[in-house]
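What you see is the complex with one protein chain gone and the rest in place.
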Amino acid sequence: MKKLINAPENVVEEALAGMAAAHPHLLKIQFDPNFITRADAPVRGKVALLSGGGSGHEPMHGGFVGHGMLDAACPGAVFTSPTPDQILAATKAVDGGAGVLHIVKNYTGDVLNFEMAADLAKDEGVRVEAVIIDDDVAVQDSLYTAGRRGVGGTVLAEKICGGAAEAGLDLAAVAELCRGVNANVRSMGVALTPCTVPHAGKPSFTLGDDEIEFGVGIHGEPGRKRIKMEQADKIAEMLMEPILADLPFKSGDKALLFVNSLGGTPLVELYIIYRKAAEIAKAHGVEIVRSLVGPYITSLEMAGTSLSLLKLDEDMLRFWDAPVVTPALRWGG
Amino acid sequence: MKKLINAPENVVEEALAGMAAAHPHLLKIQFDPNFITRADAPVRGKVALLSGGGSGHEPMHGGFVGHGMLDAACPGAVFTSPTPDQILAATKAVDGGAGVLHIVKNYTGDVLNFEMAADLAKDEGVRVEAVIIDDDVAVQDSLYTAGRRGVGGTVLAEKICGGAAEAGLDLAAVAELCRGVNANVRSMGVALTPCTVPHAGKPSFTLGDDEIEFGVGIHGEPGRKRIKMEQADKIAEMLMEPILADLPFKSGDKALLFVNSLGGTPLVELYIIYRKAAEIAKAHGVEIVRSLVGPYITSLEMAGTSLSLLKLDEDMLRFWDAPVVTPALRWGG
Amino acid sequence: MSELLDVPVLSSWLKRADELIAARQAYLSDLDAAIGDGDHGANLVRGFHAVNAKLGTPADPAALFKTVGMTLIGTVGGASGPLYGSMFVEMGKAAAGKPTLDVAAWAEVLAAGVNGIAMRGKALPGEKTMLDALTPAVAAARAAATLPAALGAAAEAARQGAEATVPMVARKGRASYLGERSAGHADPGATSAALLLAALAEAAA
Partner (left out) sequence: MSELLDVPVLSSWLKRADELIAARQAYLSDLDAAIGDGDHGANLVRGFHAVNAKLGTPADPAALFKTVGMTLIGTVGGASGPLYGSMFVEMGKAAAGKPTLDVAAWAEVLAAGVNGIAMRGKALPGEKTMLDALTPAVAAARAAATLPAALGAAAEAARQGAEATVPMVARKGRASYLGERSAGHADPGATSAALLLAALAEAAA
């Protein structure tokens, strides 16, 4: 394992210290318990947005803290959900009186820790709503599983709901919008290589030189199936097909296409995938009116990509376009 | 080699097609010869900025085309400088009557191809100035070499000069500013892994499990020396020391610190490096007033980082902060 | 071996648990890597180190369990943090007012803890989770006549219960994403649960 780290147990804290040093105008960072808030938190009268999850998915979530997106992010250990005390402290720190929306990716650990934190926050008089994001179509049968995982759709939900909160929508309305985004987004990913969690010190799984993990999770969870390597166009097809079928997306839909790097896959490859995915969407009658291309929800240095397709309505489009000023997403502000 | 590509010979064109599809509001893309211009090019009366180089360093340069940064980018084959016909065609396409600044990284191939193109453009009546960027302190003795390589400083020069051109500075003044940025920026990188050029099909070099290439070039050129892996803090020290000594940076200097991923190194590690590098700068009396952290000048999927430190004057700071609206750098616009 | 669990014995349990988990960290993480995300060992090492650092000298078993539960909740994260945390928090509630626990009391305290996991995780036995080690352990503890017998039988039942998760298809937690592919591997949480009960049997011996 060659990584630019000091000791595995210090990875999260040292990276947070680096974020604090690099973005003093955007972020405030608290340690023990660890959480990140926007520099001007709490914003009086605005619904606060809080998300969190294991570290190792950067820029998600800490890189999305700032005007127009998240008010707080709670980073757990690498690939391990944060603990209730972090979430509770952050919730109290960003509540501006209008309540706090917890945006939670659907993993047992995240759900349980956020649940405990929400209960504690409510006990202390903070209004909290939680929305669970579960957009990963790789997990098929939700009756016999912990349900679909939350993946790329989380980034889109955080941006859109951040715009809505900034525009003054109340907690119920922002939560409703968040559920709406989740209901209209579908995602699927593929890994070309594993990644190595620092404290594990070895790759989370092994793949043959000609194998890829189709439907992989963002923690290196094995996916739908292990298959032979294919060309980019074929992979784009294999990812788009279940996404389009699942909502289902229909001819005439307007959509946002998000081509994400899992970390180790460079931009040049993402654009090759984007080209084909957009072509497939078009052939299906779906009009891509917005795009996002880059490493936004990653799995350390894992090579691979995930696609997310979000059916946009007027509100979502408007709040997607609204200004955002965070370390990782920034426009119009 | 597992990559999200179709055929190696189509990588550049397909990625360009993907960029065109993803950023229709920002970019116009021409094929044969290949070049990217901002959607509203040529901008009448504004000095146009053009850069280019081999592909595989994305988002540089195509991702930096747009308001407040480049008017055009010319992508060569992967890791191979573009050809004069591309540069000539792009130069003519973006000239708005105020002349065109060529920002050229100091590699023999880039210099020669840009030189030929500039001669041809001048023959056709376009005013062209060229500035060579050579900020890489890894190459020590420039009398016996092709001179220092152009690396991370290029990104900073393109942003700052883009702001200046947008503000209405003339060709001579923008070129002078560009030389000023180059004179005040120093960079150095380290590779933890090699990368694989698609048409080569195998890693550009080999490194032992505990070895790193110190002073590596962005094309996988071997660096200053091959050394044993070190902890992040030690690596940050080894990179900062020659950078600080070279300008030299002095106590009281205000600076921008750019911590770049060579591609495969995730953000969490960059922030760990940032933390230590900023600490070292501070101990040296250098005040870091701006930062850039992320994969901006990459070498495909190579793991590693490069640091660039730019001593800022008032103008540079103002033009760095000026609005920019490109696929990869965006703020204020 | 005494017929009563008191604060010193319970404290040595947590020390022994920390040792056993640290010794098996890589194994637990490997099990988790096979069907989950490979952090179970590190999660529990972090948690039980913190528990031992925080424990101090609690007034009674209830206080001890509560500290353990809150510390696990605050340091482990993941699924196992709230689950093991809830287990100890519920054990604390069940042990309220008892300076020591005899065999019957212990069986009921353990049962309350395991029920806490089931409530928190909304899981049933047979879904390839820590409950598959802990549920039979409760039954074994309840059936035993003496404390040493109860601790030994619970540890053994948990060990067998963990082993029995190998052929199961996971229905809860991260492993459930694998569907049929989750069969053929022991559940990491069931395995760590068996370690915890083994540590208790050893500490009380």
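Each chain carries a letter (A, B and C) given by its place in the written order, and its residues are counted from 1.
Criterion: a contact is a pair of C-beta atoms (placed from the backbone, for glycine too) under 8 Å apart; a residue touches a chain by one contact, two chains touch by 3 or more.
Everything numeric here is computed off the predicted structure, so don't read it as measured data.
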Neighbouring displayed chains - absent chain, whole complex: B
Sole residue of B:Gly109, B:Gly162 or B:Gly180 that reaches the chain not shown, by the stated touch rule: B:Gly109
Sole contact to the chain not displayed, among B:Ala15, B:Leu50, B:Val139 or B:Ala255: B:Val139
Absent-chain contact - pick from B:Gly18, B:Pro82 or B:Gly180: B:Pro82
Contact with the hidden chain (one of B:His219, B:Lys311 or B:Arg330): B:His219
Chain B residues that touch the omitted chain in the full complex: 33, 54, 76-85, 107-109, 112-113, 115-116, 138-141, 144-146, 149, 197, 199-200, 204-205, 217, 219-222
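The rule is simple: only the chains that are shown with their structure count from here on.
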Neighbouring chains common to chain B and chain C, by label: A
Maximum centroid distance from chain B, chain identifier (CA atoms): C
Innermost chain, taking as reference the mean of every protein Cα atom displayed: A
Averaged-CA centre spacing for the pair chain C and chain B, given as whole angstrom: 54
Cα-centroid distance, chain A relative to chain C, in whole angstrom: 32
Geometric centre distance via CA averages, chain B-chain A, whole Å: 29
For chain C, residues contacting two or more additional chains: none
Shared-contact residues (touching 2 or more other chains) in chain A: 78
